[in-house]
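All protein chains of the complex are present and in place, except for one that has been dropped.
Each chain gets a letter, A, B and C, in the order it is written, and its residues are counted from 1.
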Amino acid sequence: MNGDFPWLTVMAALPFVGGLVVAALPAGKRVLAKNTALAVTLAELVLAIIVTVKFSPDGDRFQFTESYAWIKSFGVHWSLGVDGIGLVLILLTAALMPILVLASWHDADTPQVSASGEAPSGKAAPRSTHAFFALMLMVEAMVVVSFAATDIFVFYIFFEAMLIPMYFLIGGFGGAQRSYAAVKFLLYNLLGGLVMLAAVVALYVVTANHDLGGTGQGTFDLVRISQAVATGELDMNPTAEKAMFLGFMFAFAIKAPLWPFHTWLPDTMTEATPGVAVLVTAMVDKVGTFAMLRFCLEIFPDASKTFAPVIVTLAVIGIIYGALLAVGQTDIKRLIAYTSISHFGFIIMGIFAMTTQGHSGATLYMINHGFSTAALLLIAGFLISRRGSKTIADFGGVQKVAPVLAGTFLVAGLATLSLPGLAPFVSEFLVLVGTYSRYEAAGLFATVGIILAALYVLVLYQRTMTGPVKAGVEKIRDLNVRELVVVAPLMAVLLVLGVYPKPILDVVNPAVEETMSQVERTDPKPSNPIVPAAQPLAAETHGGSK
Amino acid sequence: MTQTSVSSVYLASTEGGAGMHSVAASGVFSATWLVIGLPLLGAAVLLLGGRRTNRFGHWLGTLFALGSFAVAAALFAAMLGESGADRSIDQHLWNWVAVGDFQAEIGLHLDQLSMVFVLLITGVGSLIHIYSIGYMEHDENRRRFFAYLNLFLASMLLLVLANNYLLLYVGWEGVGLASYLLIGFWQHKPSAATAAKKAFIMNRVGDFGLAVAIFLMFTAFGTFSFDEVLGGSAAASDGTMTAIGLMLLLAACGKSAQFPLQAWLGDAMEGPTPVSALIHAATMVTAGVYLITRSAEIFNASPDAQLVVTIVGAITVLFGAIVGCAKDDIKKALAASTMSQIGYMILAAGLGPIGYAFAIMHLVTHGFFKAGLFLGAGSVMHGMNDEVDMRRYGGLRKYMPVTFVTFGLGYLAIIGFPLLSGFFSKDKIIEAAFAKGGTTGYVLGSVTLVAAALTAYYMTRVMLMTFFGRERWKEAPVGAPADWHEPHPHESPVSMTLPMIVLAFGSVFAGGLFVLNDAFVNWLTPVTGFSHGELPFSVWVVTGMATAMVALGVAVAYVQYARREVPAVAPQGSLVTVAARKDLYQDSINEGLVMRPGQYLTRLLVWLDGRGIDGFVGGLAAFIGGTSSRVRKVQTGFVRSYALSMFGGTAVVVAATLMARMA
Amino acid sequence: MNPANYLFLSALLFTIGAAGVLLRRNAIVVFMCVELMLNATNLAFVTFARMHGNYDGQIIAFFTMVVAAAEVVVGLSIIIAIFRSRRTASVDDANLMKW
């Protein structure tokens, strides 16, 4: 229906090839490397926009589908396709990447702080800039494939392979402890991925035993498997289903991250450059939450339902825990990292509440959190790079010397605390309502998170931006043009999606309904539904004016 | 006194169900959105325009406020031209969030109740914009100040015009944000920044209530629009309604600084005085009253919730009044008074249909006189080098006559001097409290009476310490800084006095106008419903008692502060005085019950996260590493030990193979 | 005589050889113990050949001898090289590499 043009493959290939080109550019041509990277990400954004425009929300569930046999022996196909959920996440990725490239413009030009914490000496490696942006593009390509894969094996491959460029990005650029952080990131996620590998293998065997792939073979085709699950053709042994679910979930819970598998995230985000930190939280981690929604729920609906209360509980703990820890941090980036843990709690809670509000809210949350965290982290990054410290106590009174920086930081902070009118509010509220309608207590406890969110954001703002101008702060310049270009679109998106999230919800809702029917869950009904007699009135009022 | 039949509470409420008979906006009413749109645009222009708009920013902001007021006035005129159900207008703007049953729209609802608020907000708001032009003249960030004021107006208007609870929530937090920005406007002062943060966070506690209330509505009714929730509330279970009611009350407590979430209001006086006047006296803090009144049907359906509302109101009335008696800071004294006065309103709103209209009436009159008082206080500070300690005032009536007169009129209004605004509105609440009936009625009535006396006492105290007595500001204070110099009190410029005069008029006449033909009550009845309570005794008895209490309060204050010298340093005072000075230990209690434990918990968790969870992971890694470094020693380097391990291995493999067969 | 007894002898010799490998320090002796093990095996082969009544086992014995001879060539050369450089043939002295 979308013609035969392999849009998604092209979208995957473009950054990949772009990354290779950037890496291959002659040493010393730093600016050229940056410009190329920027051009590639912008082109990718254009592609994403085209695909979004061509996507018809009322059409087939998966669109732009393509499938080529890849590894026949394992029944693997290069199968891509997007539903509303995948599409908006791809759009998020494509939209954030140019911003990140621009925000990281100088991050790889200077030599990095050595592991022993000494001030950087000498010049940066001649190709460090190339490497940095090439790796970023690689990650983008892999993230796009992960969101678009309808073959579990393909998803898995890119889910795992993504770790490597991320690892080099974290370990190669950033703070003094970056190599520790990079190793921790990699090992944590690799462990999750390997456990998932066992589950993937098991799933293949199960599908093979049910002859889903034909001729005694198994299959990794998500659509085929989920159909078979829905029709009962694939009736898994409950114990096996639970085990496989846990195997998948373990990987995603680490990636997302869900409490108590979160401890890699603060280290990573603290040590990585702001751009890379955004890459981790805004996109790479979203693959984890996306995969819960896409794979855990669709393939293992029964196990998902069995474990939902447990996971919701962990998510709620994560919400409160992350928020409390954020309050207790003394490092700006670490603080932001813990806020993300809290937010991931919301997303996961929404997913496992298994209500339409929860699912749509969680999906929207992924988008909004991407933008709000990007804003918060990038601006914090600008601030940190100016002062040369990320300790909160080293700041104070920035508002006086850099009002625009402080103002945008406040907006980003307000988005983080889900101020109504800004984008994250809509998603957070949907998640909370969706959770509350199925798990009241969880909903209540999670709502406490909004108070704590106010606390950590405002404490951060107060300590850094207000009060008398601290020594060392007075030289801080306000945002320059490049930085404004970075921040402005983020602010705009946060505002627009806050009052008009409809375009995204329209795309997401049909996909969510599919998922809901797959897990055979329906929304709890209101105890006192408003009698239909009231409807005409309401309709009249709604239709009356424009 | 009223034509409305003394019908049952429920009948009245069903008749006047909020928005039950709304019509779609057309004609003039299709401009309703402009009321919000204008100040919002103003805020946007001023914030995005940056320094370029510095020169004319304040004018622009004022213009947008006035424009909004003009639209509001036009709407009011148009509404007067309509009758009955046609006064309830809905304007659908666009669909906001639609997911399954969750259907939220951006839509406005204009009826008599919101009209009152819109007029109050835009009217007082415009006056305070004008006042601020002069007051903030020397502030380098004046433009930003006006931007925030505009933002506040827009949010507050959204709050009162929203046609569903979720959109109301947007306005609700929007005003919180504006309040935060304005309290902390002088961010370089750590105290201001702290106060702003405190206000926002305590408000968030209230917001928690509002959020949960919406969850409850959604799970009970599948909707949260005023129309449907309020229409369906009579049918829902008591438990649900009580839960929703209590959650709404929690929200109201946060926003309106009611017990137990009252602690932020005093600190909020760190903000510039116009802010205190507009936000923390006239409008925002009354949002809780609006919320309860708007949700009348919910509370009507739950007497338990209503009882709690009245209790909260009663406690706060006294709390504020007691604290107000001991404050030396003029703004804090007024703030405590605000708290107390809003306690009156909440109490009245908790009384149900016999009180809603009076709650709103007191809200409006209070809006006039309290704004006037604050502006007066601002004018005094303006002339006194921003001194706020009343012990450093005295005899100022000669130096700032206009301020003195307008402040004095406001003073008379608030203490309930006969025939001034406060007299009517407060009297009605006292009546309604007694009319509640039974022991409850007597207790509430007595509370309101005692509070009336206290009000008279502390306001007289303020008045005397500020405008009468010796000119204490001429002497250097104890421990004055070396560069201390004597202030030169002077009257404020016209831009400041003019709003004060206008408000003084309101303070004097509004109450009278409202009770004329019961105009105000009749206006609101279609929305809030009204039932006339049965007083246990004559109306005149109440009026008499109230007036006597006021006289008593004034007399005591006169004896204490006019007949005796006001000491420059506050005397030790009784235990009660000390407690009142410390806001009845509200901060210590919050600190002891919430902050400290919270800090300990946070510290514990930070420790646990590092040592516990991460420690476990690290421990696992260390364990594997340790195992590794131990096990590698098995590789001794001696070929014979290798051979031994092979031999042993062979033995094990052979034995295991044999045993596998046996097993 | 019961051929099984040859097998027991073979096993005994094999064990003695193995024990020698484990216990002796001199590389040459260790190596000779390995040879003993091989020869023990040869005995087993021959015995089995006898028991099964085919020649395979006997043929193997020849092969084994050849292989053992080849091993000697290689082994001795290595041991001699070691002895030259270290002036000792004790296997316990060769432990530069460990852990």
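Please note the rule applied: a contact is a pair of C-beta atoms (placed from the backbone, for glycine too) under 8 Å apart; a residue touches a chain by one contact, two chains touch by 3 or more.
The rule is simple: contacts and distances are computed from a predicted model.
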So which of "ABC transporter permease", "NADH-quinone oxidoreductase subunit N", "Peptide/nickel transport system ATP-binding protein" or "Aminomethyltransferase" is the UniProt name of the chain that got left out?
"NADH-quinone oxidoreductase subunit N"
Can you pull out the displayed chains that the omitted chain is in contact with?
A, B, C
Full-complex touch with the removed chain, picking from A:178, A:255, A:333 or A:438, is A:178
Which positions on subunit A touch the chain that was left off?
70-74, 114-116, 125, 127, 156-158, 160-161, 163-164, 167-168, 171-172, 178-179, 182-183, 186-187, 190-191, 194-195, 197-198, 201-202, 204-205, 208
Per the touch rule stated above, subunit C touches the missing chain via residues 7, 10, 14, 17-18, 21, 27, 30-31, 34, 37-38, 40-41, 44-45, 47-48, 51-57, 59-60, 63-64, 67, 70-71, 74-75, 77-79, 81-82, 84-86, 91, 94-98
Residues of subunit B in contact with the chain not shown:
621, 624-625, 627-629, 631-632, 635, 637, 639, 641-643, 645-646, 648-650, 652-654, 656-658, 660-661
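Quick note on the criterion: only the chains that are shown with their structure count from here on.
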Can you name the chain that lies farthest from subunit B, using the mean of each chain's Cα atoms as its centre?
C
Any idea how many Å lie between the Cα centroids of subunit B and subunit C?
96
With chain centres taken as the means of their Cα atoms, state the distance from subunit A to subunit B in Å.
37
Starting from the mean Cα coordinates of subunit A and subunit C, work out the distance between those two points in Å.
65
Residues touching two or more other chains, restricted to subunit A: which are they?
none
Sites on subunit C at which at least two other chains make contact
none
For subunit C, which residues count as touching subunit B in their complex?
18, 21-23, 25, 30, 91-92, 94-99
Within the complex, subunit C is touched by subunit B residues 632-633, 635-640, 643-644, 647
Considering the complex alone, what residue numbers of subunit B touch subunit A?
22-26, 30, 47, 50, 90-92, 94-102, 105-107, 166, 169-170, 172-174, 177, 180, 184, 187-190, 192-194, 196-197, 200-201, 204-205, 207-208, 211-212, 214-215, 218-223, 225, 227-228, 231-232, 235-237, 240, 598, 601-603, 605-606, 609, 613-614, 617, 621
